[in-house]
Structure formats: C-alpha cells, structure tokens
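Just one protein chain is left out here, and the rest sit where they should.
So that you can tell them apart, the chains are marked A, B and C in the order they are listed, and the count of residues begins at 1 in each.
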Amino acid sequence: MFSNILIYFVVIPLVMLGGLALCQNIRQIRAVAVTGSLALIGLSAWVLAEYLELRGAGNEDPMLFVDSWTWFAPLNIHLAVGVDGISVAMLILSSIIVFAGSFASWEIKQAKEFFLWLILLSTGVFGFFISIDLFTMFMFYEVALIPMYLLIGVWGSGNKNYSAMKLTLMLMGGSAFLMLGLIGIYYHSAPEGGQLTWNILEIANNDAIDHSWQTFLFPMTFVGFGVLGAMFPFHTWSPDGHASAPTAVSMLHAGVLMKLGGYGCFRVAIYLMPQAAHELSWIFLILTGISVVYGAFCACVKTDLKYINAYSSVSHCGLVLFAILMLNETAMTGAIMQMLSHGLMTALFFALIGMIYGRTHTREITQMGGMMQIMPYLSVCYVIAGMASLGLPGLSGFVSEMTIFVGSFQHADMFHRVFTIAACCSIVITAVYILRVVGKLLFGPVYDEHHLSLTDATWWERLSTVTLIVSVAAIGCFPNFFNHLINFTFKPAIFAVLGLN
Amino acid sequence: MESTLPILILAIPLTMFLLLGIAGCKMSHKLAGFLGIAGMGTTLVLSYITALTYFFGPEFIGADGLREQVTVFNWEWLAFTENLVISLGFFLDPISAMMLIVITTISFMVHLYSLGYMEGERGFQRYYAFLSLFSFSMLGLVVATNIFQMYIFWELVGASSYLLIGFYYRLHSAVSASKKAFIVTRFADLGFLIGILVLSYYTQTFDFVKMTSDPSWVLASTGGATFMGASVLTWALVLIFTGGMGKSAMMPLHIWLPDAMEGPTPVSALIHAATMVVAGVFLVARMFPVYMMEGSATMIIVVVGAVTAFYAAMVACAQIDIKRILAFSTISQIAFMMVSLGVASEGHGEVAHHGLGYMASMFHLFTHAMFKALLFLGAGALIHAVHSNNYTAMGGLRKYMPITHWTFLIGCLAIAGIPPFSGFFSKDEILAACYAWSPFIGVWMSMVAALTAFYMFRMYYLVFWWNEPHYHHTPHDAPLSMNIPLLFLAAVSCVAGFIPFGHFVTWNRMPYDIHIELPVAISSVVVALVAIALARHMYIKENPLPAKMKAALPRLWDWCHHRFYWDELYMFITHRIIFNGICRPLAWFDRHIIDGTMDSFATVTNKASEAIRPLQSGQVQMYVWYYLIGALLLAGVTAVCVL
Amino acid sequence: MESVGSIILYCVVALSMIVFSVLAVTTRKILRAATYLLFTLFAAAVMYFMLDYEFLGAVQIAVYAGGIVVLFVFSILLTSRPGDNSERLTSKSKVLGFLGALSMLGVSGWALLSRCANFSSLPAMKYLTMSDLGTALMGTGENQYLLPFEAVSVLLLACIIGGVVIARKR
Partner (left out) sequence: MEFTAIYYLIPALIMFCCGVYGFITRKNMIAMLISLELMLNAVDINFVVFNRFLFPEAMEGMFFTLFAIAIAAAETALAIAIIINIFRSNKSVDVRTLNEMKF
C-alpha cells in the first residue's frame, strides 16, 4: 500500500495531525505546520516530475499511479487512487495554498485546534484529488467540508454563526444531490450485469451508464458539485462564508475547496456522463454565464473587501464551469488553468485582506484610504493581485481567461459563441471593481489618521504573499508548461465528450 | 538576422523594470535614474542599429526588389489549438522599424528629461521602473508577430499607462484619471478581443504575415458569413478598430486622454502624445491589407477620424490648461493619421492613390511624435517654472525662458504645417491623400488644419506674449538635462520633413518618391498663415477681443470649454445607468431575492418546527389525548376499510 | 344456568366495580379516590375468584390492596392536607374527557359486543394447585416462567434502589 506515492498525500496530513496533537506550544505547532506543508509541496513537485517523466516516456494511460485497495467488499468500495495532469495541477495548487495559509495564520489564537481542523480539511482536499473511487471521493469531500463549519464558527469574525451555518447547510444540501447522483451512478455502473463499481475509470471505460439515467444523474451531480463551485442561484453561501472566515480558511476555501466543485463537475458529471452533458449543457451554460457577469456586477457595489472578493470569486468560478460546459479541448484546458489561476490569485487576495484587516480592524473600503503610504509592501501585493484578477498579461488571470475565451469561441454553434462574447464582458466589469477598490483603498490621501501608526508586513506575511505571487507569475509567464500538463487529459480517446462535439 | 540584438531590445527594459521595481526602494535617486537612462540608452543604440540595418542593409531587399518582412524570432508561448498559437516574437518590417526609432528616441529623451523634471520627487525609482515597463511593452507591441502578441502588449501598455497616470497617487484627481483611462481603454480592448476572436475563428490564425500577405484569403475564409446584416469580416475589423479607438482616443472613447494629463508631464509626452496613443494607428496600419478588403470598415475609420479631428480641434480652442490643449491637439492629430489610413483604401481590396494615405499617415506619426513630444516637454518646462498648468498664470515668458520659447515655437510651427518644418510635409501628404479620395474630406481636414494652427498659436501667444502676470519667483529656463531633449527634438522637428519617407515606409514596401502637391500645399500654408495671423491679432497682447468673442458666442464657448459635455454624458451612463441602474439593483436582488430564497428555506424549516414544537408540550395528558385520538382514528380507518 | 347466589354475587361485584371506578375518578377528595380504588381492586379480586384463579385473587388483594393502596394513602398524606379538595374541574375539560372516554367506550364496546358476545360459558378447568404454580414459575421448560420471574425480581431490586435514590434527601 505504501509503495504508491499518491497515498502519501493523505498520510502526510494524518501524520501532521498526530504531530499537532502532541504539540505543547505555538513554536512546535508552527514547526509541524511548516514542515508538513513543505513536505507536501515537495511531494507534489515529485509527483509532477514523475508524471512528466512517465508521460514523456510515452505512457498514454488516462491515469497514472493507479492503485486500488479494497475497503468495504460488499459494496465494492475501494480506496482507489490515480492522477492525471489535472489532478497533478490541483495537488500542486493545494500544497502551495496550504503552505501559504500556514504562514498567513502564524499568530492565530488557539493555534493547536485551528491547525488540527485546517489540516483535517486539507486531508480531505488531497484525498479528493487523488481518489478515483466515487465513494472515497465523496467521503473525502465531506471530510473537507465539515471542518469548515468549526473553523468559521469558532475562529471567524462578524456574523460568524450565521455564515458558518449557512455555508455548511448549503454545501450539505449540494452533497445530498451529489450523493443521490453518485449512488445512482453506482447502481447503473454495470448495465449488462456483473459487478457494480464505484471506480471512475471502469465506469468510463465501460461507457456504462444508460442514456436515460444519464439525463437524470447528470444534473444531480453537476448541481451537487456546482453548489461548491458557486454556480449562480446556489452561490450565496460564498459571500457570507468568506466574509466571516478567518484568513487561512478563506484562502483554502476560495483557493482550493471551490475548485473541488469545478474538478468534480468535470471528473464525475461530464467525464462519466458525456451524452447527457452534451445535451443538457445549455441549461447550465446559461446559469454559469449569468454568474460570470452577475457576480462581477454585484462586486461593483459592495464596500466590504471580502464581499467584493467573494463576488469576484463567483464570477471567476462561474467562468470555470462555463468553460467546462463548452466541451471542447481548449476551453476545458482553460477551465483548469482558470482553477489554478483563480485559486492562487484569490488566496493571495484573501491573505492580503486578512493582513489588512488584522491591522485596521475594518474591511470597509469607505473607512480606509491611502494604504499605499502606510503599508507599501502589502499595497503593492494588492495591486499585483488586482492586476492578476483583471487579466494583466504576465500574470495568471490573462492566460486562463484568454484560453477560455478563445476555446469557447471555437465552438461551432452560434449560441455558444454569442454567449462567449457576453462572458467576455466580464473583463471590463472586473477592471471596474478592482480599480475601484485599489483606488479607494490604496491610493488617495490617508483616510484615518490612526492608521498612520500601522506597520507593514512581517516576514511570515511576506513569505506567504511572495509564494503566491511567484506562483501567479509563473503561470502567467510560462503558460505552455501548464497547458501541456493539463492538455493530455483532453484527448478524444480519453475524453468521450470531445468526440461528441 | 541574428536574434541577439532584438532580444536585448526587449530584455533590457524588462530587466530594468524588474531591477528598479524590486530593488529600487533601496537605491538612491541618482543611481536609479542613471540605471534607467543607461538601460534606455543601450536600448536606443540597439534599436537604431537594428532599424538602420533594416532600412539600409542590402540583405533585406528581397528578390523582387521589395524590402522583406523579417520574423527574427518567434517563440511559442501558449498553444490554444494546433493553429491558434500565441507566439512571442520579433517582427521587423518598415513600420515596426520606424516605431523602434520613434519609441526609443522619445523614451530616451523622456528618461533624460525626467532626471531634471522629477528631481527629488517621492517615488523617483518607481517612476523610472514604470517608464522601463512602458518602454518594454511598447516595443513588444510594435514588433508583435501576431495579433495576440499585440493584444498582450496592448494590455501591458495600458497597465503601465495606468500606473504612470496615477503616479501622484495621493491626489484624488490622478487616481480617478488613471482609473478612467484604464477602464475606457479596457472597454475598447473588449472590442479588440472580440474582434480577434471572430477573426481567428474564421481564419484559424493569429499571424500577421499570414493575414496580410494574402488578404483575399482572409475574406474567403469567412465564407461570406454575415451577422446581423454585416459581413463577419466587417464586424471583426470594426471591433478591432474599436480597440484602436480606445487607445488612440478617437471619439467617443476619447474622454480618458485629457484626464490622463494628471500624470507627470514627461509621461504625457512619452505615452499620451508620442507612442502609446498612436498604437491604434499602428494597429490599423499593421492590418491595413485586411482593412483594404472591407470598404465599410475603412469608411467607418474615415468618418470617426474626421469627426474626431474636428471635434478635438474645436475643443482645444477653448481650453485653459495648456496640457489639455496639447492633449486635444494630440487627439486631433491622431485623427488625422486615422483619416489618412482610411483614405488610403478604396475598399474592395484596392488602394487609393498608390497608398499615399498610408505612407502619409506613418510619416505624420513619425513627425508628430517628435514635435508633440517637444511641445509636451516644453510645456513641462513651463509648468516646472511657474508651477501651474493654466495659461492664465503665464504670459510674457519669452524673456525669461528663451530656450523653451524658441523650441516651443518650432514645435508650434511644425504642428501648424509651416514649411520647412516637419509637420508641413507630413500634413501636406495627408491632405493630398484626402483630396484625392474625396474633396469634401479634403476641405474638412484643411479646416481642421487651420483650426490647429489657430489654437496652437493662441496658446503660444498667451503663454509667451500676452501680458505678464505677477510671478512670485522669476521663471527661468530649465536645467541642462531638460534642455538637451528640447533642443534635440526641436532639431529633429526642423529637419525630419526632408526624410524621403516614401522610400522607407509604404503599404506594400514598394519605395516611391514623395511629391509635394503644390495646390494643396500652397492653400494649406496660406490657410495656416491666416489662422496664425488671426491668433496673433487676438492674443499677442492683452486686449478685449477674446472676451468679446466669447461673449458673442457664449453657447459655442461653453460647449467647447466643457468638451461638448462628453464627460457628463459618460458620468451619466456609468453612474446613473450602470452603477445605480444595474449594479445596485443586481446586488439588491442577490441579497434579497436569491439569498432571501435560500434563507427562506431555513426560515420555513425553522418556522415549521416552531409550529409543531408545542405539540411536545410536556403535558402528559396532552399526549394521552393525541394517543387517544390516534387510536380512535386508527379504529375508524380500520372500521371503514374492513366494513 | 347459574345459581341465584352467583348471579347476585356477580351483580354486586360488577356494580361495585363500575360504581367505584366512576367514583374514584370523579370525587374531588383524593383520599376518597384512593379508598374507592381500593374497593374497585377488591371487586377485581372477587372476579378472579369467580374465574377460579384463587391465587391471583389473593395476590391482587395482598399486593394491590395491601401494598399499593397503602402507598397511595401515605403519599396522599404527605402531599396534601386532609380535607383538601382538589380544584374543581372546568366543565370544558370534563366534557372533553367524558367525550374521549365515551368514544373509547363506544368503539371498544362495539368491538367487544360484535366479536366476543358469543363465547361459550365458563369451560371446565383443572384445579390449579400451588405446586402447579410453583413449577410453572420456577421451571425453564415450555410454559414455565423462570426468566420473567428473575427479570421481575431484578426490576424490583432496581426499583428499591431507585426509590431510595430518588426519595433520599439531598
């Protein structure tokens, strides 16, 4: 079992949990958190290298490092692992954000409990990305969701009980749909008789699920994951949840957890049920198209930094689902790039907002101004994050958005192309709300004289932000690397839905 | 051609940006300034070598006697599909070589000038970092090998322009001006992007060479598809032109440029007069063979250009801020170039008048860059001396600032089109092309030229003559580092007109001689002289004539002074309609309807459990009642079923 | 055909059972209610005798009349002063309760009369000796009840402990 490299993505966090349980003081806790997250980064880098090597050697399997251990035989549940380029990208993203998040919560109160929950959450996240068994995938998904309730409810700010409750309940509601869908998939995974299976690869290989069932199960799973991906009518947990969550939780949540939604939509809903995806995509395309523009418009009038960013996440994550639903290679590559890009960028945003909030104790942009004079380092980082968000070339936002737009526009259908143009409009609206915040918050005269005594970033804050900025710039400057990494997954041979278009 | 020099041309400014941006705050002003200037100087030398080799080197003349287009290098940067690939490359052809010269020259002059102008300013290192970033982006833009590379650098120049306009970020006006500039150009870029998407969807390529070398193929590739009545190619080209309109401040997307004068004056000279704002012209010129295929697209260009030129000239006559006057003059002059490009095409794939307009446009771009930079830098010297942007605070300055005065005069003469200064030659070609295309446009543009002469000399006389206000400090000429650029650019403005431009830059790279069309030349010079004479009469010394005129045409003055209320109109659209009419209702809708629905699920559940909770009252007798009633009901049901 | 004596006995027993149970639930003096309960219990015991279950009747009298009613009386004396009337019932609850009981009576009575009216008269039965009972209680075979017996004894133990725990002074 331990010969498979992937299993360590779950083992390391579990070891960290054990270590944290033994810790006595804050220094030990920090040491464990930093060592563990460094180990995770190292591990994901190693997986990346191995993955590229295997692919370079001509390995054309849809998934690599595949392994499976029986867990509960009567229902044929396995702990099955395996990765493709997308999972590798997601693993890298998660490990970077966990790393940056640990530094961003350097001085959190009740650190031991906080980190315990945080690491449990990341266990769920990593487990989700390596799983290819629907049941274990779902289990890890829930493991990632539940700690959120406590993290927000205990360490949050503002109206935290309400937000924590709302977030958890809405996501649980999504999970209910999802579970229905997954069980449905399981019971239709072997239409010609034989062993039922949860394994994604086997289901996809058999091309198993009956068409009429697909049209029922596809919306179930898509909505189930879509709730976490902040799809239009189900996005309202996001602003409240993000606004109340502590810094590192916001980072992980917007940066990684919301990606679970997009990843799941494509890995389960579309990968396993291509015909239904092809037929029903237009419904969800309209919904996600709405969330792209609508989220951006809503962000324009909000005055709370976290609300602005949460709505911006709605818009950007909407773009992810939008592109996935376009069902062509370029757009879907773009969707994954957008997941990476948005994850890093929004984590950076939330980290900075947390740092600013920790100093000024307000998140209202009307209560602040002229931060550039007071904390130049954080302000510059904020401008960079803003520029990444509005799609400045050289940073990650540009490449992902352009890949999505170009890809979506290659769709043969006029409806899809016109819709793409509508989605393109979001880049202008994004510019409006980003510049509005930057102008009000960072530039101009100092609003509150008490702020003049505030200090600039500390070293751990610098480390956290620099990590994220470097990652954002790396994607922005060398997009082709990530493009190739992701692209392999979307071969018509592997991805049935591409053949349909 | 070897690719070392071209790589360095792009790499040096980028390195300088990173160096100054990251380590700048640790450096002294002097070191930062020196590094910036040294970097730009090296780039200047390399660019000159590259451009001059290209123009004069025999190895670039192809077998057919035409100057070749060279793709020096072209690295794949992002492959969307097999055909649609963004490459980062270096494309050398006459216009990009010319732009290399223009950009590096002006940029170097501005670097040098800023050493004096920005002395002691807070954020001096940041300023030089941004200048380097801008130079990098602009150079990348002009050497783009494909339309998407151009879009990338297009965005980057927009961002660096944003940063530089907002350089004085403590001032509200600077912040809002920078925001405005970015958003307006972003809106235009949206058009550009959609245009690219449409074009690339049909042609399956981003590559300029592929598109421009065989434009009829582009037309054919669309397969005659139409959208809402117009052919998709027209749509694509007009949308791409929208991007150009945004950057080049054509009506109705011009509103950001006057406000952009909130930035430091050298920045205005570099970005908002000489280089970035002509990116739109450059874009159209780059795609010119494709534009040639669609008469309606070029028609739109001509109309937009002509209207803008006249509008901006009118407004420039009624401004007080000298930088705003120059800004509107820039808009007007760029509109000249646009018109000129438009009239170079007959539509349906034919060039008009041997593509004279194309050459004239590029020529004017070149000369305008020089003299407009000169004028802006001169204005910077004036502002440096009197600490005000308004001509009301100036007057009689010719005595105190002789160098500035003479160089400024040369700039004014050049823009007014008086021989032998450079503006005369280029403007004459443009007018000739206009007359050849349609006499109406010709007369219209001549009128604009007359207005140009008038408002430039109005400013000149008001600043250097008129009567002298009381100065707190005696104004004096700027330091040497500021004067050198002035003198250099003045010299260039004097002689640039004699460059045989037709030998270097033509639409099909076929060299030909420039003729001065005497009737056009003489009439335009006469008109310009009359306008100058009028300006001299009105403004040489204090007299009631201007006030009288203002009183005679109050409505016209108001409209011109308020720029025909375009800003107010935009304010209305953005604030009233979009912000208050769309964003706020949407946000309300989100919080109250969507979120309300979600919350109402919780509320309904809550209410329902509240409602049934009293059943569990703790009164055991009530439970007995429920039991009894239940039992009786059950009995009743059983009875009904059984019997 | 039954003897007259047994008819009279039956009538007395049935009437007293009905009358005293009605009185037990309608009287406002709680001590009297306990007394009426006692009489009802006696009536039930007599009924057991009439059905030839002498042992059961004896237990009924011993445990109920001797034990439980005494407990009632003690507790009544502890919790209320003698002579206290419980408050007058509101007519609404009285009517409702009456209706509830009456409908219960109606339904069950109808069921009884329609289903059980034609059972045969008292069949003959082997006389139950004490040793029969004892074997049945102490055996583990078929129709023998050691396990419930033990369960009840454990329950009684638990009850004793529970009573002590609950009633002791804190």
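Here, contacts are C-beta pairs under 8 Å (C-beta built on N, C-alpha and C of every residue); 3 or more make two chains touch, one makes a residue touch a chain.
Given the structure is predicted, the values throughout are model-derived calculations rather than measurements.
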Name every displayed chain that the left-out chain is in contact with.
B, C
Counting contacts across the full complex, list the positions on chain C that touch the omitted chain.
1-2, 6-7, 10, 13-14, 17-18, 21-22, 24-26, 30, 33-34, 37, 40-41, 44, 47-48, 50-53, 56, 59-60, 63-64, 67-68, 71-72, 74-76, 78-80, 86-87, 89, 93-94, 96-98, 100-102, 104-105, 108-109, 112-113, 116-126, 128, 136-137, 143, 145, 148-149, 152, 155-156, 159, 162-163, 166-167
Going by the touch rule given at the top, which residues of chain B touch the chain that is not shown?
613, 616-621, 624-625, 628
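We take it that only the chains that are shown with their structure count from here on.
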Does the chain-touch network form a line, ring, star, complete graph or other?
line
What is the identifier of the chain with the smallest separation between its Cα mean and the overall Cα mean?
A
If you average the Cα atoms of chain A and of chain B to get two centres, how far apart are those centres in Å?
37
If you average the Cα atoms of chain A and of chain C to get two centres, how far apart are those centres in Å?
71
Computed distance of Cα centres, chain C from chain B, in Å
103
Taking the touch rule as given, give the residues of chain C at its contact with chain B in the complex, in rising order.
100, 103-104, 107, 111
Interfacial residue positions of chain B with respect to chain A in the complex:
25, 76-81, 84, 86, 148, 152-153, 155-156, 159, 162, 166, 169-172, 174-176, 178-179, 182-183, 186-187, 189-190, 193-194, 197-198, 200-201, 579, 582-584, 586-587, 590, 594-595, 597-599, 602
In the complex, chain A residues that touch chain B:
165-166, 169-170, 233-237, 294, 297-298, 300-302, 329-330, 370, 372-373, 376, 387, 390-394, 398-399, 402-403, 405-407, 409-410, 417, 420-421, 424-425, 427-428, 431-432, 435-436, 439, 442-445, 479-480, 483
